[in-house]
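First the structure, in the form of structure tokens, and then the observations on it.
Shown here: the complex without one of its protein chains, the others still in place.
We just call them A, B and C in the order they show up, numbering each chain from 1.
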Amino acid sequence: MIVVMKVGSPEQEIQRIEAELQEWGLTPEKIIGKHKVVMGLVGETASLDPMQLKEISPWIENVLRVEKPYKKTSLEYRNGEHSNVTVSTPSGDVTFGQKHPVVIISGPCSVENEEMIVETAKAVKAAGASFLRGGAYKPRTSPYSFQGHGESALELLAAARDASGLGIITEVMDTADVDKVSEVADIVQVGARNMQNFPLLKKIGAQDKPVFLKRGMSATIDDWLMAAEYILAAGNSNVILCERGIRTFDRKYVRNTIDLAVIPVLRSLTHLPIAIDPSHGTGVASYVLPMAKAAIAAGTDSLMIEVHPNPAKALSDGPQSLTFDAFNHLMGELSVVGNAVGRWWKPRVTI
Amino acid sequence: MIVVMKVGSPEQEIQRIEAELQEWGLTPEKIIGKHKVVMGLVGETASLDPMQLKEISPWIENVLRVEKPYKKTSLEYRNGEHSNVTVSTPSGDVTFGQKHPVVIISGPCSVENEEMIVETAKAVKAAGASFLRGGAYKPRTSPYSFQGHGESALELLAAARDASGLGIITEVMDTADVDKVSEVADIVQVGARNMQNFPLLKKIGAQDKPVFLKRGMSATIDDWLMAAEYILAAGNSNVILCERGIRTFDRKYVRNTIDLAVIPVLRSLTHLPIAIDPSHGTGVASYVLPMAKAAIAAGTDSLMIEVHPNPAKALSDGPQSLTFDAFNHLMGELSVVGNAVGRWWKPRVTI
Amino acid sequence: MIVVMKVGSPEQEIQRIEAELQEWGLTPEKIIGKHKVVMGLVGETASLDPMQLKEISPWIENVLRVEKPYKKTSLEYRNGEHSNVTVSTPSGDVTFGQKHPVVIISGPCSVENEEMIVETAKAVKAAGASFLRGGAYKPRTSPYSFQGHGESALELLAAARDASGLGIITEVMDTADVDKVSEVADIVQVGARNMQNFPLLKKIGAQDKPVFLKRGMSATIDDWLMAAEYILAAGNSNVILCERGIRTFDRKYVRNTIDLAVIPVLRSLTHLPIAIDPSHGTGVASYVLPMAKAAIAAGTDSLMIEVHPNPAKALSDGPQSLTFDAFNHLMGELSVVGNAVGRWWKPRVTI
Partner (left out) sequence: MIVVMKVGSPEQEIQRIEAELQEWGLTPEKIIGKHKVVMGLVGETASLDPMQLKEISPWIENVLRVEKPYKKTSLEYRNGEHSNVTVSTPSGDVTFGQKHPVVIISGPCSVENEEMIVETAKAVKAAGASFLRGGAYKPRTSPYSFQGHGESALELLAAARDASGLGIITEVMDTADVDKVSEVADIVQVGARNMQNFPLLKKIGAQDKPVFLKRGMSATIDDWLMAAEYILAAGNSNVILCERGIRTFDRKYVRNTIDLAVIPVLRSLTHLPIAIDPSHGTGVASYVLPMAKAAIAAGTDSLMIEVHPNPAKALSDGPQSLTFDAFNHLMGELSVVGNAVGRWWKPRVTI
């Protein structure tokens, strides 16, 4: 934190401010220039608010933050080395990370019944997915929409894992459900609407399963990394960051604006692996393929893609789900780009 | 919901669509024009997604929503009559509603200790506030920031109520804390970050205390009213809607953009009373007064204003808090506008 | 501008940077702290880009802007004294400024014919307006919409001025039309879509009539003040800043989000007078009154309000226009708030 004093600030006032800052537990390091006095603040400044420091004196012209507000999440914390997140699944370990193939997570928005989830699991496994997504607890805008089958759906996910060999990822929304979900899931998901549900982040940070942290729909990059910091600070450093589209001024043709530039931005700020969800990121099935290809070209470590046996009859998020056929076609197309950039798990197929 | 068919749609396909829609539990009401066929859908359409219906056939040109997605929250539900929310406090009943004086809620961001909360309660009561706000559980962007004193702070709020006669409003963030908070608080607050924490909304809807529902920072009006609908659907119709600023592209001089036009917009859509929080809505103490005056002129039913004995040393949100003196001055200024529009609890004072 | 060096920066690199900055015409003022070296840059830094300076060396941790990018527009430029803009009209001088009554500008979106513009001028004059607005050149989203009558409409505006005694304000969109418009208009308007049409700003800055500068729909406060700076830098310091709503994520019930907090924000940054346009700011006739009242309570110096003899048949912007009756009612209501805050031109009327 740097405090810039106004030109002509009285020496006495500067001393008063120094004394006050020391009371706050900070060590002000005064540096006197020809025109201006500037103070560098040494100490625990991460949780300080520059606007609050400015209140100390009308002679303060500006207070500027220099430090990043997050620590364990930062790339510096690992000395510039990016981390991998390895998850054990019935078919073996799967690793999310820059030097590994793109991990494909796929499945329906919500678990509707045993038949559909098992059928979907087998289909996406056959096409090359490593994880099955499927909601037991669903955050729905309307109280009158299908809210997910809850606990009983967790059992169906376990059955789908047994039947397919896929790892399982599912969302938890309530601290009261963390233990149950954590027991079944191979990866625990925090949804966009709960990205700043801090009690939930703390509790998820205290369990052992890797965490899939979706970006809030109006979360800044810093907000998002601070949410991850809650989980890391609670002891769990296996966090994957997933972009799923942000809210902007034009929502006529897409539900959200998918922000692919987060890929290089996050690479420069954090060591955590990155996933992209082009299904929620656009909200339209026919836009999923071009955005998935773009995400691979831009360097994503993982893709989450919605698939449903019959999208028109899906109980939630049908318009953005692919059929099995469309998913097979997508995987073929992705293999072309994935192979070109050296991030695919098997050699290029001819399509 | 209205389904618009493309020009030249085959009669057979229209019949197929009609049959399919009936399977969805809807009654399509076909209306044949000179050029186009349009189907009005009768039935439970509130939870349907127009984009999903469109998937049924490539001959569907467009699906348009006509109905509002919320019911109990709508103004129509009360036949155009706005509702009041009356809260009992140690000093008697206080009513939030269009034909009542503007209700002032005031206090610090977080409860720091007994002395400060009691002192603040007395000061804001003397200046004309009816409710004391104060956070026991605090949603903070950083895990390293002060997180609130939790349960012990609830006792301090109870002490402040006894000492001042004010009603108490405080936030709950975790379903596990709803009972405890509901026992102490006269009004239970849902914060902006939890506006779409649906398990929380359901649990709060199932308890008896009135609810203060803050707008999410990127919530549309419809999102917000649907969040209220969760609470009303769960049985609690005493909901007050509070605007606290939305996230926009310019955050250099204010933290949020306060959207005062929600006042007339909400009046035309919902029967619920409306509050404005100019402290969070701007994030800057010196902008609170002009925005509070504007909110009264625009017709708000309530104002929530942050006050702290010593804003520069506040453990949270200092920059937007007023001192006791500033709050007294503000109340004097507000009485001028409040009296002019006939919404103040005592005659104009000379300032 | 402040350059923050990374911890451990080699002395030789620091000297190289100092030399390079001197080449840029800047005087670096090195200030050596215990841990870090910081350089304050003295010189013409207003047009420099902090991100560009950062490119000079990988040892630069951060470059922070301290100065405001605008000069003549700033409050400091007038030593903290706000300016007035006085405009001569057939009925005498009218002054926009903090110590003067709120100036009412009213009229139709576009000049449709002589009868309607003269009739409107008389009606709004009778109700208390000082200026007639009316578009000769209209910026329309569609090339197939009515584009304004152009030059011939300027004559009709002149006729309306003669008939009513009102001053005239009208928009210019093309540098080729500046002279013609400037000859007729008492105030020249720059519309939101042209706020960063720099050739236009320069040419308008070089003519004598006062300028009404609308905020672009996604312009930051700094962008807006820089646009004003173009006009002041070209020699014309009679600029009025008009907020007309910004573009945000929710446009279902309003066209734009009216950002009333600009009133206190601008007061603290610039000496220029401020106007609010609640008609464009909401896009809905029934929301104009509450937002106009709010704007006066928040301290606006002027209001621009659309009025049309028959809004349903207006050639442009009908939905946001008031009838003559509605405008009369609005003026009565505004007088109540205007008198309460001491900014109305005649004593409170009983309504």
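Convention: contacts are C-beta pairs under 8 Å (C-beta built on N, C-alpha and C of every residue); 3 or more make two chains touch, one makes a residue touch a chain.
In this text, all values refer to a predicted model and were calculated from it rather than measured experimentally.
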As a test of the contact rule: which chains in view would the missing one touch?
A, B, C
Cross-chain touch to the chain not pictured, restricted to C:Gln98, C:Ser182 or C:Ser218, is C:Ser218
Tell me which of A:Met173, A:Ile246, A:Ala275 or A:Ile305 is the one touching the absent chain.
A:Ile246
Given C:Asn194, C:Gln207 or C:Ser279, the correct residue touching the omitted chain is C:Asn194
Based on the whole complex, identify which of B:Val38, B:Ala163, B:Ala176 or B:Ala326 touches the chain you can't see.
B:Val38
Absent-chain interface as seen on chain B, which is shown:
2, 4, 29, 31-36, 38, 40, 42, 61-62, 64, 66, 218, 247-249, 251
Touching residues of chain C against the unshown chain: what are they?
44, 46-47, 49, 51-52, 54-56, 69-70, 137, 139-147, 173-176, 193-194, 196-200, 202, 217-218, 223, 226, 229-230, 233-234, 247, 283-285, 311-312, 314, 318-319
Spell out the interface residues on chain A facing the chain that's missing from view.
218, 220-222, 246, 248-250, 252-254, 257-261, 263-265, 268-269, 281-282, 286-287, 290-291, 293-299, 336-337, 339-341
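The criterion applied here is as follows: only the chains that are shown with their structure count from here on.
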Farthest chain from chain C, going by mean C-alpha coordinates, please.
A
Distance between chain A and chain B based on Cα centroids, please, to the nearest Å.
27
Rounded to the nearest Å, the gap between Cα centres of chain A and chain C is 39
Among all residues of chain B, which ones touch two or more of the remaining chains?
218
